[in-house]
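For this depiction, one protein chain was excluded, whereas all remaining protein chains were kept in their positions.
In order of appearance the chains are A and B, and numbering begins at 1 in each one.
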Amino acid sequence: MIPRLFTARRYVLSILAWVGVWVGVATVSVVVGGKLWTWDSPAQLRNVLALRLEWVATAGVVGAALALAGLAFQALLRNPLADPYVLGVSGGAGLGFILASLFLSSLLAPAFGFLGALVTVGLVYAIAQRRGRLEPYTLLLTGVVANVFYGAAIMLVTALARPAERGDIALWMMGNIGAFGPQWVLIGVMAALVAAVGVLYAFLAKGFNLVAAGEETAGSLGVRVGRLRMTTFVSASLLTGAAVALAGPIGFVGLIVPHGLRIVLGPDHRRLVPASVFLGATFLVLADLAACLWEGASDRSLPVGVLTAMCGGPFFVYLLRTRWRRAAEVQ
Amino acid sequence: MMRPWRRAAVVAAGLAFLGAGLACSESPPAGPSAPGGERPLRILSLTPNITEILFAMGLGDRVVGRSTYCTYPPEALAVPAVGDTIHLSLEKIIRLEPTLAFLVARPEAVRHDATLARLESLGIRVVPLQADRMDEMLNAIRTLGRETREEEAAQALLDRIQGDLDRVRKQVAGLSRPRVLFVCPMSVGSSRVLVAGRGTFVDGLLDVAGAENVYPDEANWPTLSPQQVIALAPDVVIINAVGSNAPPDRVETIRQSWASLTGVPAVANGRVHILTEPYLTIPGPRVGQAAERLAEAIHPQRKEAPSP
Partner (left out) sequence: MAQSSRSPMTETLHRADGPYLDVRDLTFAYAGGPPVLRGLSVGVGRGRFVALLGPNGSGKTTLLRIVLRLLAPSAGEVRLAGVPLQRYPAGALARRLAYVPQGTTSVLAFTVLETVLMGRSPHTGALGFESAADWHAAREALRLTDTERFAERNLEDLSGGERQRVLIARALAQEPELVLLDEPTSFLDIKHQHAIHRLLRRLVGERGLTVLCVSHDLNLAGAYADDVVLISEGRVAAAGSPVQVLSADRLEAVYETPVRVRLDEATGRPYVLPMPEE
């Protein structure tokens, strides 16, 4: 019996393969989405290329961030159905973003969205911690409370806003790529964040596996469970907050990508971490391409969050009819 | 709570995001941005009244793009539409290669700055204008003339508008000024109404048409309940039913709902007029027509002066 060991060679090869996939998909998206062959003048072509590159880059980093954060939250909360928004960070980011674009400037809004996320991290920690430690169950409950609160706050702001603003807010809440001013600097910061956290999780992946097998077991195998939980909580929340500040609360990427990968690749987080980063990026780039093509064909705009949400339903139906039913039959 | 280095990392990430946001707000335009120069004039007009003004100035053939809501004059419909304030189709805008963009500045609208920055990054010079009040509109015409180097056309338009307004003023000179409330109904199912406060464009029109705005305060477009309308006790009520309120059955519904407000002097005296002209609230070249229409409704007995 030759086992499928987790070796360095396989790891590097798989990462290279993923990079290749992403570059291929991104290139297709830039070329096809921008219909690069249809432009007359070089000035136009340059503008379109810059625009497409910017949006594909945004979709890539946001998709990667959401998928990675989703994976981390699923590990942290010991719940394979957790998504990055379950702890209320997206609500905080959303409120910060909306308030800033209403009362300050829409160009500062992403920064304030991130600030809102930071504040939420602090609040959730303060409420959920017991003697400095985080337990999955109390975290989850605190997140529910946070989401309820932020949902109410955002509803209040929307109700009090002028009718023209309401449309803007509603559209932002669906999740959009490329709805804002030029943002290469933001994309760069986001990419650095994704890279840093991705590398961090590559080192924490072993710990994720062991904690899934049991907290005491993990402790006996050398994992500092409390520290792991804290680090995961903070880093995943930062990723989520940044993603929401940049593109709004795009749904389902953070849930579908890690969950789907777990079905295909198994529960080993050492494989799931790099796969989530790249599949998340690829998934959102493809969704953005689909939205772009739809907009070109139908002359109406389609927020990318709508597409990802529409993928969620069929995905769960598929899960229900295959894996879950099998699990229920076994019992 | 967190170890010092972790806290520092979080603060660093936050500062990086904040700095990035600020940096993006100062991104320089990609293309040449000097006004005029050797570049041809290709105008993107993103607000309906600006489109009207440009066409009235004779610049209609220079307008290469408009917003979806710019539907007057009819020649404007031939110009490609690029979306509205909520969503602009950047792809279409790029294809049109405009050099100059005009829009009415609404700083309170979400994403205003971002939209400006985005257009500028495409090499378009963006000129935000204030054009919601009468005096602002007149200034806007002058600015448009300056930016497009068509000061003469702008002055001609200003003169014409001034002439129209003066003519209406003459018609109603000496007549007593009734207390008028100008109302826009809200959507179906709401009994509240939007009214023109002091200082708005419509307020200016009322003044020209020989009326006094019964709403006493400086306000943009406040919302009133029926009780508040009764409390104001206007002598004349002008209701502007446009858009979704324009169909005859809807007009009839509005008429009947107002007929029940017998506490209002205007209702009691049968001085509630429902006007369906859409240009009454658009600060643009048709302001003369608007003033004339209002004068017609408010002072049916005025003497008609022949138009020049």
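By our rule, contacts are C-beta pairs under 8 Å (C-beta built on N, C-alpha and C of every residue); 3 or more make two chains touch, one makes a residue touch a chain.
Keep in mind that what you see is a predicted model, and the values were worked out from it rather than measured.
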item	value
Visible contact partners (per top-of-document touch definition) of the missing chain	A
From A:Gly132, A:Pro163 or A:Gly222, residue that would touch the chain that is not displayed	A:Gly222
Residue in contact with the excluded chain [from A:Ala59, A:Ile154 or A:Leu210]	A:Leu210
Which of A:Gly122, A:Gly188, A:Pro267 or A:Gly296 contacts the chain that the document leaves out	A:Pro267
Touching residues (missing chain, whole complex) on subunit A	1, 3, 5-8, 11, 78-80, 131, 202-203, 205-206, 209-210, 212-214, 216-217, 219-224, 262, 266-268, 270
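Just so we're on the same page, only the chains that are shown with their structure count from here on.
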item	value
Rounded Å distance, subunit A centre to subunit B centre (Cα mean)	40
Complex contact set, residues of subunit A against subunit B	34, 39, 41, 43-44, 47-48, 50-51, 98, 101-102, 105-112, 114-115, 118, 121, 125, 132, 162, 164-165, 167-169, 171-172, 178-186, 188-189, 192-193, 230-231, 234, 238, 242, 245, 295-296, 301
Parts of subunit B lying in touch with subunit A, wherever the complex brings them together	1-2, 6, 10, 13-14, 16-25, 27, 30-31, 83, 85-87, 89-91, 94-95, 97, 106, 108-118, 121-123
